[in-house]
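A protein chain is absent from this complex, but the other protein chains hold their places.
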Amino acid sequence: MQRYSFLRHVGHALRGHRHWQPAWQTAEPKKQYDVVIIGGGGHGLATAYYLATRYGIKNVAVLEKGYIGGGNTGRNTQVVRSNYFFPESAAFFDHSLTLFETLSKELNFNLMFSQCGHIVLAHSEHELEQQRRTVNSIRLNGVDAEHLSPQQLKKRVPLLNLDARFPVLGGFVQPRGGCIRHDALVWGLARAADSAGVDIIQNCEVTGLQLQGDKVVGVDTSLGGIAADRAAIAVAGHTSELARMAGFRVPITSMALQALVTEPVKPIISTMVISPTIHMYISQTDHGEVLLGAGADVYNSYAQRGGIPAIEETVAAALELFPSLSRLRLMRQWSGTTDITPDTTPIMGKTPVQNLYLSGGWGTGGFKAIPAGGDTMAYTIANDESHPLIAKFGLERFTIGALIDEGAASGVSH
Amino acid sequence: MSHAQTFRRPQGGRIDRSNAINFRFNGKTYQGYAGDTLASALLANGVRVVSRSFKFHRPRGILSAGVEEPNALLGVDVGNGMIPVVRATLMPLIEGLNAESQSGFPSLNFDLGRILDLTRPLWPAGFYNKSFKWPSWHTFEWAIRRAAGLGRLPAGTDTTQYRHLNTHCDVLVVGAGPSGLKAALDAARRGDDVLLVEQDVEAGGSLLFDSMGIDSGPSDKWLTATLAELAGMDNVRILLCATVAGYFDHNVLTIHDRSAAHRGSNAVETFWKVRAGNVVLATGAIEQPLMFGNNDLPGVMLAGAMHQYASRYGVDCGQRIVGIINNDVGWRTMLAMADTGSPVSAIIDVREDPEDGLLQAAKTRNIATHTGATPLLARGSSAVKAFRFASKSGDTQEIQCDAIAMSGGLNPTAHLYSQAGGRLRYDEPLACFVPQECRQRVRVIGAANGEFAAANAYNIAKRQSAPLKSNAQWVDYLHDVTVSDIELAVRENYTSVEHLKRYTTTGMAVDQGKTSNLNAMTVLGQLTERALAEVGTTTFRPQFMPVTMGAIAGNRRGDFYAPPRLLAAHDWHRANGAVFDDYGGWKRPAFYGKDRAASIAAEARKVRESAALFDGSPLGKIEVKGPDAAEFLNRMYVNTVPTLKPGKVRYGLMLTENGIVMDDGVFVRLAEDHFLVNTTSGNADRIAGWFEEWHQCEWPELEVIFSPVTAHWSVATVAGPNSRAILAALPGMIDLTTGAFPHMSFASGEFADGTPYRLQRVSFSGELSYELSVPANRTAATFQRIWDEGQVHGIGLFGIEALMVLRTEKGFLHVGVDTDGTTNPFDVGFGGIVANKKGDYVGARSLQRAHDQSADRRQLVGFELVNGGSVLAGAHFVVRCGKDRRSEGFVTSAVFSPILGKTIGLGLIERGFDRKGEAVQIHDNNTQITATLVGPCFFDPDGERMRA
Partner (left out) sequence: MLQIPCPYCGTRDEAEFHFGGEAHITRPGPEVSDEEWSDYLFNRENPKGTHFERWCHNFGCGQWFNVARDTVTHEIDAVYRMGERKPTPENVLTENKRRLA
C-alpha cells in the first residue's frame, strides 16, 4: 500500500500527482472464497478488513451491487457517539468509538474524525429526570457524559434559543462524540482491506444464495456463481430481501430517513445538537453547510426518496431552536433506506442458515457502529460463535422477549 | 458618487431607462435601471470581478444570466439583513440594494488567499484524506472550517412573513418560455385549470432576448398576445419570481414564491404545495462551459448569457468579444448578438466544417472565423486579455479580446424530472442527457426535452477538455474542481460517477452542478474510455434552487410550532396565581404562587389537612358503548372487566401486544352496555386510536363504538378530608355519604342551575377525593362555585407537582415515569391480577415468555434515605465499586414529603420485591447515598383516608 502523509503528498505534488496508485484495485470475482461478504458499505468493508487483519482470513470478497459506500454509509449524518443507556449497547458502541479514535492512523487515511461533542437537549422537568437517569447510566457504563445547564449550553451553542416553544432546561454532552467523514471511512477501509488481500467487487449484485440443506455454500451474482465457505449479509436497506433469499424472516421494516443541508456559511455551530423531543439533529459540516437530520417517513419505503412532511417538521423544529437560521436556504435533501427493528437495536450474529451470518437492522444508527460491527462480525464469522459484545444482539432475543429497547428506556433517539 | 454605466448601450433592452436605481456593491455606489438584475447592472457598470473562488480565491466574474450562476453569489441586503449566497443573476435591482462579495481578504481585489492559488498543486481533490492526520485532524479542522462557507449568517431579526399555500391544478406548467406558454395556452383553451410558474420576473423566457419567429410572426407580438390571452382566462394562474423547487411523489410539487420577497421589512415568501393532475416541464436547457485553460477568468461567459445581457438589458459584456463554439446554436447566438450591435470580433469553432451559411453570415458581419481550432487557454490575471488556441494546422494563435463567449452546447434542465423519479438517457447526437421515462404524470417539452433547434441545426462537436498539462481547466467553478482533479480521482480508482463526485466534490456545491456535471462526466468518460451512456449520471435531489428555511417552516414558529392546549379554566387559574408548565401537550398549573418548593409543600399539606381543588380536565375520557363493550374492554385491560357493576369504578392497566405497560387509569361502568374509560392525560388520543384500530382491524364483529369526550367534560378534583362537605353544599349534589356513595363509585346528576354533572369517587392523592365533571363551558363557573363554598372549609388549590408528591407518598403508579418502554405488569406488582385474569387480552401471550417471567427483572419498590438528605429521580441503584460498579436500576420518582418530613421515592430495581429492608447505594453524578428498600406505600397503607 502506498503510504499517505503530508510529506509524501508534497512530493507527489511536485511531480504533478501523476504517480498515485489506485486506492483499491478493481477485482474480478474468483471462483471460490473462504468468506463472501454481501454488501460493500461500511459494515461489509470493515468486516472484511478485520477478517483479513485480525482474524487471519484473507481469501475474502466484498460484493457490492453498485459502488462501495453507496447505501446508508454515504447518506447518513456522520454522527459517532456511545452515550447509550443499556450496558450491552454502551459496551458495543464504545468499543466502536474507541476503534474510531485510532482508525485514521491505523488505516493511514484521514477520516476527519472531529470529536466536537454530542449534545442532547431536555425540554421539561420530566425530561431532565429522564436525562439524569440516562447520564448516570452512561457514566456507570464507563462512558463520558456531562450535564449542561442552559447557560453552559448557550455558551457552547450561542445560536440556541433557550426560550423556544419547548424551552431548553438543560442537556448533556458526550465530549468524545463527534463526526467522521463518511466517504473517507469507506475509502479508507476499502484501501486497507484491499491491501490486506480482500477482493472488492463493485457492480456485482447478489441474486440468490446457494444452499445445501440448511447450509450456505455460495452465492449467485450478476457476474456468475461464487462458491463460499461462509457468507455474511451486511446490506442495510435490503436485509429483508436477502433474508428472504436465505429462507428466513426478520423483524425489520425499511423506511426512508431523510437528511438535509443548507447553503454553506461561515462557522456558526461547532458541535452536534440533538433534541429527542422534537426529533431534530443539527451540526455544521466542514464545508459550512448546516446539516439537519430528519425523522423517518412513516411508511415502508425503498425509494431512497423522501417526502415533504418530515422535512417541514424538521426545518420547523430547527428554526424553533435556532431562529436565526430562518434566512438560510435549504440546498439539498436526500434519503436513505433504514432497516428499523422493533427495539431499535441491531440484529447481529448467526442465522437459521448454517455458515450464514447477519449484520443488519441498524436502523438510523449504523454508521457509528462500523468498526465495532466489523470487528465483532469478523470474530463471529471466524469462530462461528457470536463475539461476546454482540451476544445479546441475536435474532433469538425476539423469541424470548429480551429486547434491548434503547429508545424506550432512555428517550434518546438513535 | 455614481459610476457611469459605461457598458450600457445608448438604447435597447427591456429596461426602463426613465427609472434609475441606485445600489451599492462593496461599498461603492452604482446606478442601474428598473428591469435590471443585480448582475446586469454590475456588468453595465463595468464591474468584472464579483467574487473570489471558494478554494483558491481566484477572481471570478459573472458567468451566466440565470439560475445556473456559480460565481456571482453575493451577500445582498434589501432591508432584511445581509442575505448570503444570493444569485445576482436572478436578483431584481431594487433601490437601495446593498451587495457585497462574500470572500476576499482583506479585499475582493487584493486577496491574500491567492497564495492558495499559487500553491494549487498542493491542494488537489482529496488532499485532506492523505494528510492532516498528525497529530490529529482536530489540529487543522478549525482552519479548514474557517476557510469554508460562502457567506455569513444574517444578523438581526428576520422580519419576513412566511406563508404556506396549498392548491390543486389540472396542469402545472413549469417555465414560461415559448414552449411553456404554448403548453399553458393549449391546456387553458381546453378548459383545464392551469398553473404556470416562472422564476424570472417576467414571462417569455428566451423570447425576452431572442427575437426568433414564432408561429411565423414576430415573437414580440406573439408574446404580448399570448400573455394577454392567458391573463384574460380565469382558469389560468401565473406565478412569476417563483421557482418549482421540488417534485415529490404522486405529482406533488413545491414552489418557492419570491414575488414579494424583496419588500424590505414587509417581505413575504410563500411556499406552495401543488397537487397537479399533470405536469409539463418546459424548463429549458442550460448552456455548458467549454473546458480550456483559465476558463474561469472574469470575462469568460456563456454565450447565451452574453446575448441576453446585450439584448434584454442593453449591456455589452466587452468591447472585443470572441466566441468559442462547438455547435450551431452557439453560432446563431453570436450572430444574433452581433446583430444587436455587440462588438463580436471573432468566432472560433472547434469543428472542422461548420455549415457554410454560418461562415457566410459571419463574413457579412465582419466577424473573423477559425474552424477546426483547439481551444487552449484564456490569458489575463483578473480579466480576459486574450485567447489562445491551436489552429487547424496545429500552430498556436492568440486573439486579443476582453470578453469570451463560450458555447459548449446545451444540457436539458431535467432536475425536476429526475426528482420525480424520471430516468435520463445520454443522447449521442445531442451530447447531453435527455428525459427518457418517468412513472409520474409528467411531460417534458422544448429544450428541456432536447429540442434545441430544428433538426440538423445543432451539430454539436464531441465534448472534450483541452490538451493541457497544467491543472487550470475548471470543471466546477464553485468548488474549484479542475480537469486534473478528475484525472487524479480516476488514477486512484474513484471511477464510479458517485465516487468521483464525492472525491472531487464536483457538482456538490450550491448550484448542484448545473454547469459542471456534464463536463465532469465527459472527462470521466474520456479517461476511463467509457461512453457517457455507460458512465451514467447522478440523481438530482430537491431543491432545484435552494429554498429559504423560513419558507419551508411557514408559520410553524413559537406557539404555532406546537399549539399548546389550554384548560377551559386557564384564565381562572392564572387569576389565582397558577404557574403553568407543559404536561403532555397541555398547559397546566404546576403550582400556585411564587416559591416553587414552598408552594408545592403547602399545597400537598392542604390536601392532607383540609381540602384543595385540582383541575383534572385533561384526564382522558373515552365512552365505550354497545352490547360487546364489556367484552371489548376485557380484551384491552389486564383486569377483568365484565364483573364490574354499573355505577362502579375499577382501576386497570393496559398493555401493548408486547406485554409492556402502556397506560393506566380507572374505568367506569355507566350501564350494562356503556363504559367510561379514563386514560392518562398525555395518552387520551393514543388510546382512542388504539381502541379503534383493534376494533376495526381485529375484532370488527364486536358491536361497540367509541366516543372520545376528553374535551367535552372538565374535571374539578376536590381532595382532602373536607372535600365531602364542600361538594355537598353545592345545590343539586347527590348524597355523598360513604354509605350512599362509597369509594370507587360513580353517579351523575344536575345542579340546581341546570348544569349536568358526573361524579367519580376515586383518589390519586390517597385522600377522600371526588372527580366532578361538568360540560366544558361550565368550567370556570363551577370552579368558582366550589371555591366559594370551600372558603369556610379552608379550601386551597393544588397543581400537578403537589399531586405528584401526594401520589408518591401513596406509592401510586405514574405510567411513563415509574414505568418505561420495558416495564411489564409483573414489574409493578400486577402479578396477582395477571394470574387471575381469564381469557386472552392484548399483551397476554407475551407475558408468558421466559424473559417476561424472569425473577431478575427490575421491580418497582419504595425507598427511604437512611441518614436523611435528598435524592433526585434519575439517580441509580448501584452495587460494587470501582470498575465493577454496576447499575441495578434507578429512582423513578423522588419527592420531599411535607407530611412525613423527609425525602421518599420509588424506583425500579432488580429483584426489588424480594429485597425489602435491604440497604442499597443510590448514585447520582458521582455522589452516593444509602437508602433502605421498602414497600411503595409510605402513607396510610390501608387506605382508610380515601375510603372514609
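Should a chain be cited, it is by its letter among A and B, assigned in written order, with residues numbered from 1 in that chain.
Just so we're on the same page, a contact is a pair of C-beta atoms (placed from the backbone, for glycine too) under 8 Å apart; a residue touches a chain by one contact, two chains touch by 3 or more.
This structure is a prediction, so every number in the text was calculated from the model and none was measured.
Note that of B:Glu95, B:Asp571, B:Glu657 or B:Asp753, the residue touching the chain absent from this view is B:Glu657.
Checked against the hidden chain, the listed residues B:Glu692, B:Asp753, B:Asp788 or B:Asp914 yield one contact partner: B:Glu692. Touch with the chain omitted from the figure is made, among A:Ser254, A:Ser275 or A:Thr376, by A:Ser254. Annotation: of A:His17, A:Arg139 or A:His238, A:His238 touches the absent chain (contact as defined above). Those residues of chain A that touch the chain absent from the view are 238, 240-241, 249-254, 298-303, 305, 307-309, 342, 398-401. Residues of chain B in contact with the chain left out of this view: 248-252, 273, 275, 421, 439, 657-658, 689, 692-693, 696-698, 700, 840, 844-846, 848-850.
Heads up, the rule we're going with is that only the chains that are shown with their structure count from here on.
Chain A and chain B have Cα centroids lying 22 Å from one another. Contact residues on chain A toward chain B in their complex (touch as defined above): 4-6, 8-10, 13-14, 16-18, 20-26, 66-70, 74, 87, 104-105, 108-115, 124-126, 128-137, 140, 142, 147, 159, 164-166, 183-184, 187-188, 202, 262-268, 278, 284, 286-288, 303, 305, 307-308, 311-312, 315-320, 323-334, 342, 399-403, 405, 407-409. Chain contact summary for the complex, chain B toward chain A: residues 80-81, 83-85, 121-122, 124, 127-134, 136-138, 141, 144-146, 148-154, 158, 160, 162, 246, 248-249, 252, 254, 273, 421, 469, 484, 488, 491-494, 496, 498-499, 502-503, 510, 512, 541-543, 546-550, 552-554, 556-559, 561-562, 564, 581-582, 658-660, 817, 820-822, 846, 849-852, 872-876, 878, 883, 885-887, 890-891, 923-925.
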